[in-house]
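Each remark here refers to the structure printed beneath this line.
With one protein chain held back, the other chains of the complex are shown just where they sit.
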Amino acid sequence: MLRSSVAVTIMVSLLPLTALVFLAIESMGMDWGSLLTNETWRDSFVTTIYVVSVSTGLSLVIGTWLARTVVQKGWRFLSSVLRLPMFVPHIAAAYLFWLLFTGMNGIGWIEANERNYVTVILTYIWKETPFVFLMMLGTYEQLNRGYVEMAKTLQLSPFDQFKHGELPFLMKPLLDSAWILIAFISFAYEIPALLGVTYPKLIGVLAYERLSTGLYLEATEPYAVALVWTCLVGIGVFLSYVLTASIRRRIERGVRR
Amino acid sequence: MSLNVQNLYKQFGTKQILNGVDFEVKPHDIHAIVGVSGSGKSTILRIIAGLESTDSGDVKWNHRSLIPIPAHKRRVTMLSQTALLFPHLTVGENVTLVTRERSRKQAEHWLRVVQLGDRYDAEIHELSGGEQQRVSLARALAAEPELLLLDEPFTNLDPKLKLDLQRFIRDLVKELNLTAVLVTHDREEAMLMADQVTLIDEGKVTRTGTVAELYDTAPGFGDFVMLDGELRPLSEVEVSEATGVSVQLMKKIYRFGQCFGEYQFKDGRSVMLPTCETYQTGMIYRIKRKEE
Partner (left out) sequence: MIRQGLLICLTFIPFISLFFVVPSFEIENNMAIVHTIGLIVILSGINVWLSMMCAWWLLWTDSRWKHVIEWLVFLPLFIPMLATLFGLYLILAEAGLIGTYVGVTLALLVVTIPYSIRLAYNGMAVIGRPLLEQARILPSRRRVMYVLYPLFSRLMRTIALFTTVILLSQFALIQLIGAGLIPTVTTELYQSYAGNNRGLALSNTWMLILFPVLLYFLLSGWDRYMVRMLKGRLQ
């Protein structure tokens, strides 16, 4: 039973890779030159990079800071409250933010749908910070505080205390969280579709709409974009893990729990 | 420069850990704080280092209070039970990081001092436990401390390595003219390393004195012999009969229902033996270090 369940899991896990093969086959007839020069895609690409960097960066910083503070101060109640947004589905979160910023009921200082994607970024931060918080909470709970204390007594500045006493041990969970968030936010539909603007659309929204509305007879384009985007994320994942492999191995071997 | 610990009180939750601790560490002394687990000895050290706050009381270094100064500005470094070398850095980088000018040259100097001059580029996991503690010592010294704190730094080492490192650190501290506070539960370690000893129990100081004073009167401090002016644990010496030496019984000490005698050789050297018999001329126990 165990082996057959594992076999089923492996088969299910192989489907996303198979999906990529199908995307590649479907993208074969693509005129890549026209894709690169297409202004709509290019603008979407730039906007997506901006939204992804800001949302991921801020979620990582805030989530890590919260985990650090909660562990240091022993704030148990806050720790449970901070998990709540994780249990709100993305589309519901997007609608809550839309209501919060829109029309007469809303806060009013920003439009719910505006070109700078502030509401999209805020929704992602609200939704993804708890995820980072949980990933980092486990790390901080297991972190040997002796390293930071040692750094203090070695007369290192507060920045160096963090850099040498904490950051090296956060590297692996931060990398994992960062790429999971990038993969998730960069090519998604629900939140930017609800809170975005007509132009420029985020790349996921544009691709999905071109695939599903039937207005565009040439479906190759969204498949090609999905493939290119996955490859870019894949290269990023591969490079970041390969480049940090030796230092991560060194830390793993030398750390005292 | 002396360290004055004055009337320290500390409570964790409902448990009173320190109950008005007072003692003084004289300049250039190694001062041991000896107590069982939970007696509050490590808390004292953490307060001196600035890693723990105090409920009341003061810690003065050279007549200036350390309490308002943050840990990283106190010029007090610490050696703990585990070496805690930063694993993402090499051995040398660990030391370079804390030197004032981040200088490799200075780091190499300190590594040579701890006899690891050739391990600058080694990775942490390549070192043995004893070597890691030496690097940790080099790193603590490279920060140019005024006061060195030793928080049971020999606990995780095997007995042979432990004794070697205890002597090495004691000699180095003396050579560099540093003041050091050692926290330990091990009386033998205190006898071997310290000039002064403070005994602590349930957050209170029960005795303070020189090693010699405590040797006479404090329980558990008699399990040593004095050999050529140096304390050796009984486990480390061999006592055998020999001829040709005459000694005189100078002093009798009673501990644990047994009499210990301090004998003096003709040349003035003294020895303490777990016996009080008056020996005939020509018959004396010869005490020597056990063969390796």
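Side notes on the structure shown:
Letters are used for the chains, namely A and B, taken in the order the chains are written, and counting of residues starts over at 1 for each.
Everything that follows uses one rule, which is that a contact is a pair of C-beta atoms (placed from the backbone, for glycine too) under 8 Å apart; a residue touches a chain by one contact, two chains touch by 3 or more.
Just so it is clear, the model here is predicted, and its values are computed rather than measured.
Displayed chains that the missing chain touches over the full complex: A (touch as defined at the top). When the missing chain is restored to the complex, the residue among A:Val46, A:Val61 or A:Leu99 that touches it is A:Leu99.
Across the interface with the omitted chain, subunit A contributes residues 1-3, 5-6, 8-10, 12-23, 26, 66, 75, 77-78, 81-82, 84-93, 95-100, 105-106, 126, 138, 179-180, 183-184, 186-190, 193-194, 204, 207-208, 211-212, 222-223, 226-227, 229-230, 233-234, 237.
We adopt the following convention: only the chains that are shown with their structure count from here on.
In the complex of the two chains, the subunit A residues touching subunit B come out as 144, 146-147, 149-158, 160-161, 164-165, 168, 247, 250-256.
Residues of subunit B that touch subunit A in their complex: 49-51, 70-78, 80, 82-89, 97-98, 123-125, 139-140, 143, 145, 149.
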